[in-house]
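To start, the structure itself, in structure tokens.
Only one protein chain is missing; all other protein chains are in place.
Presenting chain A:
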Amino acid sequence: RLVQVRWSRYNPSFLEPEVNKELYQKPREELTEEEREQMELKAVRPIKAAPPTLSSSVFSDPMISKFTNMMMKDGNKVLARSLMTQTLEAIKRKQVEKYHKAPENEKEAIECNPYVIFHQALKNCQPIIGLSNITKGGKTYQVPVPLKDNRKRFLAMKWLITECRENKHRRTLMPEKLSQELLLAFNNEGPIIKKKHVLHKMAEANRAYAHFRWW
């Protein structure tokens, strides 16, 4: 696990907190050499304070926490988290209602798990290739460039949130609009998928400048 140490005020002897329950439930013989050393160190060294985002719950999901943090405004995590839970519940309610009203043969095709829908929708929204501004000879060109995984995830979540904040009716609430957009993205429809396709087309159009990239 990567830990940022440049601005950390902790003494280097402090260890990270370990949240995984299974690790502590394993008997001593099953642990590997490194794990045994780690356990011995924990008896002697002090441990850093756990950050509020670290959770030992079986239901916690890192992608959902990242999305909640991006939705947060002015540090109001309580509001952002409640909006997220309401969105997941809204998605589930719509799908379960459709499930119970559907005839027998179509029941298997309806996906009710809001987490599966969320992950699949984000995957569908991620662009494969991006554009970056490169200045050469006084002019800036939009050059097609491969994107890293983190950048793709960030772009997908950013597009989703800006879309839901701007293009909605004054009276519709965020969970309602978000659940609508997520369901559309799950089925590969909707404005965010269109935005992704537009970006891909621009990159395809600017193929000629692809050799400007030096990394």
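In the analysis below, a contact is a pair of C-beta atoms (placed from the backbone, for glycine too) under 8 Å apart; a residue touches a chain by one contact, two chains touch by 3 or more; residues count from 1.
By our rule, contacts and distances are computed from a predicted model.
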Q. Name the chain not shown, per its UniProt record: "Prolactin", "Metaxin-3", "Small ribosomal subunit protein mS29" or "6-phosphofructo-2-kinase/fructose-2, 6-bisphosphatase 4 isoform X3"?
A. "Small ribosomal subunit protein mS29"
**Q.** Residue of A:L88, A:L122, A:V143 or A:L199 in touch with the missing chain, whole complex considered
**A.** A:L88
Q) Of the residues listed, A:Y99, A:Y141 or A:F154, which one is in contact with the missing chain? A) A:Y99
(Q) Which candidate, A:C112, A:I161 or A:M202, sits in contact with the chain we can't see? (A) A:C112
Q: Kindly note down the residues of chain A that lie in touch with the hidden chain.
A: 57-59, 84-86, 88-89, 92-93, 96-97, 99-101, 104, 107, 112-115
